[in-house]
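Here the complex is missing a single protein chain, while all its other protein chains stay put.
So that you can tell them apart, the chains are marked A and B in the order they are listed, and the count of residues begins at 1 in each.
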Amino acid sequence: MIETALLYLFCAASLAGGVLMLVLRHPMRVALALIATMLSLAAIYALLGVHVIAVFQVLIYVGAVMVFMVYVIMLLDVRDRSFVERYSGMLVPGVIGGAVFAVVLALLGLSGGAAAPGAPGTAPFALQPFAAAFLNDYWLYFELTSVLLVIAVVAALAVIKERGDKLG
Amino acid sequence: MGILTLIVVLPLAGFVVNGLLATRVAANPLGKGFVTTVACGLPIVSFALAVKCFVDLLAAGGTAIVETAFVWTQVAGSRFDIAFYFDRLTAVMVLIVTGVGSLIHVYSTGYMKEDASYGRYFAYLNLFLFFMLMLVLGRSLLVLFVGWEGVGLASYLLIGFWFEDADKAAAGKKAFITNRIGDAGFLLGMFLLYFAFGTLDMDVINAAFLATPAPAVSASVVGVLLFIGASGKSAQIPLHVWLPDAMAGPTPVSALIHAATMVTAGVYLVARMHGIYLHAPEASALIAGIGAATAFFAATIAVAQTDIKKVLAYSTLSQLGFMFVALGVGAYGVAIFHLYTHAFFKACLFLGAGSVIHALGGKQDIMHMGGLARRIPVTFVTFAIATAAIAGFPYMSGFFSKDEILWFAFASERGGSTALYAVMAVTALLTSFYMFRLLWLTFLGTSRMDHETEHHVHESPLSMTSVLAVLAVLSAVGGFLALPHFLEPVLPLAKARESLHALEKPLMYVAISVFALGLAGAWLFYRGNGALAARMAPSFAGLNKILFNKYYIDELYDRVLGRPLVWISERAFLGFGDRFLIDGTLNGLARLAHSGAGVLARVQTGNLQMYLWLVLIGSLACLAWGLRYV
Partner (left out) sequence: MDKTQLLLAVSFGLFAIGLTGVVVRRNVLVMLMCMELMLNAVNLALVTFAQQGASTIGAVLVFLIFVVAASEIAIAIPIVLLLIRRGRTLDIGAYTVLKG
């Protein structure tokens, strides 16, 4: 009972965060709205029982991605034209398109009915089976992710190098 | 290769050889001697072959020699061959063409010696000879028509020989275009004949017309159509305008093409197709009428001309008119007889004029000549003989042929009348008058030349004077050959009305007196320094002006035909049809593509969010489709 109420609460919160992202002017505030959405999603994952994913959500998304984002916002001068005029020329078409998109998606996705057989369980997301499966059956993707991360590091270094040259 | 084909093809070989090797483009590597040998030698060989054929023909008693060169095409049951046909009429024509042609080739070697385009000239002359021989030797109207068009082409090339001068080039164009107008009539006549008979062989068609049940096709219509073609080629009214302008070409060309051979092609055509005209009294009357009108009209103009070649050109028009009058009254053999004598004396006159022009270094205005008789005696004597022949000096060639024409114009059963005779007699008087006027003003009397030209005057080289001599002799004695009787098996003799037979001798005396009157008149007006003519000139100034300007016919054609056509071309076809419709459509399509592209290019704004929005719309469309169908 309370779980359902909390679920509804956090769902509403994430949606509210999303809407605030569209509306707020200062990028810092937008970042904070996004953090709120992400935390609500983490709560939803926790309510679903997939605590692993919830933790990952907070650690990676909020802890790494959003921190990086906040750093960058703080470094830059945000008071330019994009601050004065929040919205681009595509405001009206964008809003209409987005609304129609949401409606069509809903019609497509939700009409399937409650076809899900089992109630959400915790079985697939238990940590031990998950780790075992990840490193045994899906080890290729694990290695590939490490490659991806190396690429990211290299790219970051390349960017730094250019900035260094420019400054020097 | 048969002998007839050889006669036709030899000049073509000359054209090809000289055309490829001797023109300025090819830098004439083989020299004038080679060109002369090829160009003059081949026509002489053709003439020799023609003589041989003629002898063979007489030996065979006059039956025609027929030779098929090759089959051109066979289409759905009808067969068109290139065949040659040699009977008495053809013999006369071929001998004239090759004989006089060869003489004029020899003359040209002297006349065109200094010209830079010596090789090209002879190439064209040989080409002309090839087409003319094809014309006279052809068995079917198709082969004749090929020759017809070909001589028109050769005429254009030779009239505009000095094409760097725009006026001369324009004269060439005028000749060709006027001929083409006549050819339209000719083609229609040919179509009718083919439709009626299924063949274009002239001997077959003639036989069909002469046979007792007359054929279904209207002889008058065909006759008129063929005559339209003939009047284009033989320069009768109203298609006569090109012949005086054709004097822009070299003088030997005028002699060959516009006196002796090409312009007589129309006369030959009508004579050959006499079967049609025997059944078409309306067409024959038309021919006689137009012939008489042209003869008189041209003679009046010739009286007032001052360019030596123009006088001779109008004289040619007039004499052609005589030939057509003969054809119109059914005296076909007589017309050919006059064609034959005319070839001699007119060629001699033109070549003599060429000799005068050569002597004076290029001048052609008779008002600034005079007193040349002593300076260039050979030219004078030959010119005088030829003038006497054309005017009708008794027993010279012109006398016989012209007298016969006048007789049949008066007395023929097929259209002879007093009115026709009167017109032709007056024309003969004018002929005598203007020819002797020409003789006096050019050769006799006091000299009106300027000093430098006078100093320059010299007799022409042997290549030119020898030819003049030969032609003068032929003009004098050529008439003794009774051609109409020789041609009788092919061209039936005209019949004179019985009641008028008694008048034959008196009319001959009239003809002689006409000649004498003309001579006397010319002597009176133009002897000495032309004092009498000069005194009388002011009282006839208006008439003189009209005659000198050829009755302003060219200006009339320009105003009535030329300008509206140019207007239609420029306004209707160029301005509206071409620029507005065609270019407009194309440009409009291009503009449409351009503006369409412009509209589509609005998508490329460089605005990233716009592109994303378009992706959104696209995926929306896919989802919507999935919603409906999946």
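Just so we're on the same page, a residue touches a chain if its C-beta (ideal position, glycine included) is under 8 Å from a C-beta of that chain, and two chains touch if they have at least 3 such contacts.
Please read these numbers as outputs of a predicted model, since none were measured by experiment.
Visitor: For the chain that's not shown, point to the residue among B:73, B:499 or B:604 touching it.
Guide: Selected residue, touching the omitted chain: B:604.
Visitor: Which parts of subunit A are in contact with the chain that was left out?
Guide: Per the touch rule, subunit A residues meeting the hidden chain are 7-8, 11, 14-15, 18-19, 21-22, 27, 30-31, 34, 37-38, 41, 44-45, 48, 50, 52-53, 56-57, 60-61, 64-65, 68-69, 72-73, 76, 78, 80-83, 85-91, 93-95, 97-99, 101-102, 105-106, 109-110, 114, 116-118, 120-121, 123-125, 129-130, 133-134, 137-138, 141, 145, 148-149, 151-152, 155-156, 159-160, 162-163, 166.
Visitor: Of the residues in subunit B, which ones touch the absent chain?
Guide: 601, 604-609, 611-613, 616
Criterion: only the chains that are shown with their structure count from here on.
Visitor: Report the inter-chain centroid distance for subunit A and subunit B in whole angstrom, where each centroid is the mean of the CA atoms.
Guide: Those two chain centres are 101 Å apart.
Visitor: Per the contact definition, I'd like the list of subunit B residues that touch subunit A in the complex.
Guide: 607, 609-610, 613, 616-617, 619-620, 623-624, 626-627
Visitor: Contact residues on subunit A for subunit B in the complex?
Guide: 88-90, 93-94, 97-98, 100-101, 104-105, 107-108
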